[in-house]
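There's a structure below that I have some questions on.
For this depiction, one protein chain was excluded, whereas all remaining protein chains were kept in their positions.
Labels for the chains are A, B and C, by order of writing; each one numbers its residues from 1.
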């Protein structure tokens, strides 16, 4: 029994914290709301630290670490609202192969995974987030070696060199590597309520790409890893929100007392702590499952998504509330965490669909093994 | 503008409070948990006060009051957890006719309405609560002058003389008056988690009854009135819960202070107040709509059901919590309000279906009038 | 239960309606200012307030001697309802007419009433309220802005105010300042009228999450205030401020229906999506939040009834804000869950979602509000106070000590 981070993992965390501490990424997030072009590009930082190849084996130019390591780094990025293009790139490296994989791992090229949800009880088919509304869109189609379809709300696509599209051929998904510059690929950058998450819609019109050897299981894994990464970013943001909230609750006085001495404030801060510790345990669950219990990884990654999402929803609002009116002003940092919470909740299927999948996994287990419980 | 009770309504409330104060119905509720036969029968009280004919015109032996008056009396019953068989009897008087109506109004006979939910977006047919599970059961069928079917969780059926069944004939509902003693009518008393609400399942096997002239709208009205009555009972229980909670919060000390001075307790009691005042406004909404805006009565009665149900869910748990461990013991009164909350939430379609109908009404309005908003 | 007008109210309503019909052609639209056109917008709305005032529909409850109509708060509500029904905006200076004018009527000198009320009514001079400070939010009596009396009886004012609506185009502000630090905090404040164009006044817009500047910060640096600009007695400002807050409560109690958050508006957004309209989770959430908003609407009628009878809604009326903000947050979350990130792009839902966190703290945090209601309505005991009987000048030292113990 050792359900804790290893010394190597702690070093990785600290190194990430150091690397990301060099720029005031939170202030940059506010500036980028008015001038998106001002957003710092942290790609060099990521590549230098080896993060671009975090999940790639050393044979292919990576550093051969696992999902938990990736989540730990993502959490540090989330803490600083740092615009490191992880959500798109890392899952892409799980599906790419050959020279392109090497280029991605070494940070020479940037990848973007087109998030595609595996079939679930909600939709018995591969789907992508719709541009708008609750009805999910079908995943792109694969026919005659070509990919056609539209994928919305793709993180990190605007600056990507390679896309990994999931295209469906008679119900079977294929991972297809495309170059963003090639014919038939159109990338439309779109609004970002959270300036640090540049989003794009991707239009594929009979785009011809390289079909990777990834199986449906591999493709499901990429989706789940993406769930874990966005959850980890949220967890990091929660940690930072709690730290800032506690600090203010110690500094601010009302009616002659520090506001942190009032039960209403104290209990709310403890609620952040409770949700945060639960989410951290679920990150460990996902990390452990990714390494030692792959059959539980889908469930684990989605519980982490649900738990971290709930924690950030709560923490971002509490961070504003504890600061009173000033916390809701443009010049304050709290709204940047709120923006992060609002957008994260609705990306990659949203936390609602993640909760549905948690239920689906458990119901399937319960149905399959009626003697349990 | 006069959105308040009339003097007559206040008198009615006070008279009800007086009449119900003669017995310790809360203590009786506890005793009846172990000995259901010990439950006092308040029928004479109800008949003497004219409540049995509250909604019946004077021509038919009633007192000719409206839904708001009935809800006010129901709230007083709820406050005392008094086992007055209102939920079954009063809606029955809305559908009965002739001599039987006169007997019901005068309290000579007891009626029980078999709760039957009008078609909604959930089920496009008339349905009754199932014995168990989320799938609703079809309402009894009407064929060749006879009613066949099973209605579950019928309040007040065990002691009723007349039943009003809603039986469906080719999609059209008919209200049918049956005698409980007649062939083809079987009444099976069943458990009551809340001892003051004796419940029964009613089995109808080709039972021949009198078909009333009630229209589908009348039958829908009876359902909505039943929603309003159970909501009113809940509101009364909330008022009592708040009063008792506040009293204890003033008496009990911890760490040198009255517990009501602590924010956690204070804010929780204020939350009961908030939910209670909202529910009271919705009762007025339902009362006003019943009288002056019948086209809004369905919406109003169901919002009241939702609001009062939420208030009682919260208040009953808070009543226990504020008392600490002792509030969760058998000899304490708080659990009796908790039992009331638990059962009420699941009767007559449950508060969940009521919330769904509120949504359905508003969505229909929004769809029908796309220029609104 | 009767939502109909009394005959007198019906008559007044008819009169209002007739006037609106005759004048609405000249009324501006309901939309806010477009970027870069703020000044023009304000000029138009000033003109419209003047037209309303001349018609007798500004200061409806003000005494006739000050240009008002001497009518009751319900008549004020009728005016508001009819203007809304006609799609026509109301007065520009809601805070001045609704709260500050009545405060001056109650506590001002004759000269002050003479000088200030008529131009306020006609929007020739708009007013702003200068109470809140960065370090005195929930605890208003903790303000630090200081007015020091000069040899000639005039005052010098220094400090910072915040959350000031309309400051950037106001002519005057009503400002609460500390005039004596050697007494307990409630006892050493005075109220003044300050010209917003005085030397030493610096107004800076304060942008909210939405990106819009709904409020301002106002800085005062040795601003000269003449002796006759004090409203009420020296060191008696707290009572004057309470009057203003009472009129605020009246304004909120009478007017709002869930702060403009209407169930039908949110239902419409869901109804547009057939999948969402049939989703049990979405419907459940919609049904519950709509119930809350309808409860607010009918609670509003209960308050109006209380006002009609010459009273005020009980202190529990303040809980309406809690319900409104909670339901609107749930609605924003639901709608954005249904629509997806597109709802966060510019537009009404993005604005709603970004606006609510600020509204939550506006007018006192939810915690303070619950304390107030628990103590006033339920009679619950107050918390131990560390600041009782302590001169303002010693408070911070005491605070530090209290934190350590």
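Assume a contact is a pair of C-beta atoms (placed from the backbone, for glycine too) under 8 Å apart; a residue touches a chain by one contact, two chains touch by 3 or more.
Note that the structure is a prediction, hence the values are computed from the model and not measured.
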{"item": "Touching the absent chain when the full complex is considered, from B:25, B:180 or B:261", "value": "B:261"}
{"item": "Contacting the left-out chain in the complete assembly, out of C:87, C:153 or C:384", "value": "C:384"}
{"item": "Among B:207, B:347 or B:366, the residue in touch with the chain that has been omitted", "value": "B:347"}
{"item": "Missing-chain contacts mapped onto chain A", "value": "1-5, 68, 121, 242, 246, 249-250, 257-258, 260-263, 266-267, 269-271, 273-274, 277-279, 281-282, 284-285, 287-288, 291-292, 299-300, 303, 306-307, 310, 352, 354-360, 362-363, 365-367, 370, 372-373"}
{"item": "Hidden partner chain, residues of chain C it touches", "value": "279-284, 381, 383-384, 386, 388, 402-403, 405"}
{"item": "Residues belonging to chain B that touch the chain removed from view", "value": "33, 129-135, 153, 190-191, 193, 199, 253-258, 261-262, 264-265, 317, 320-321, 324-331, 335, 338, 342-343, 345-347, 350, 352"}
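Methods note: only the chains that are shown with their structure count from here on.
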{"item": "Geometric centre distance via CA averages, chain B-chain A, whole Å", "value": "48"}
{"item": "Chain B-chain C separation of Cα centroids, rounded to whole Å", "value": "41"}
{"item": "Where chain A touches two or more other chains, by residue", "value": "262, 264"}
{"item": "Sites on chain C at which at least two other chains make contact", "value": "282, 367, 370, 383"}
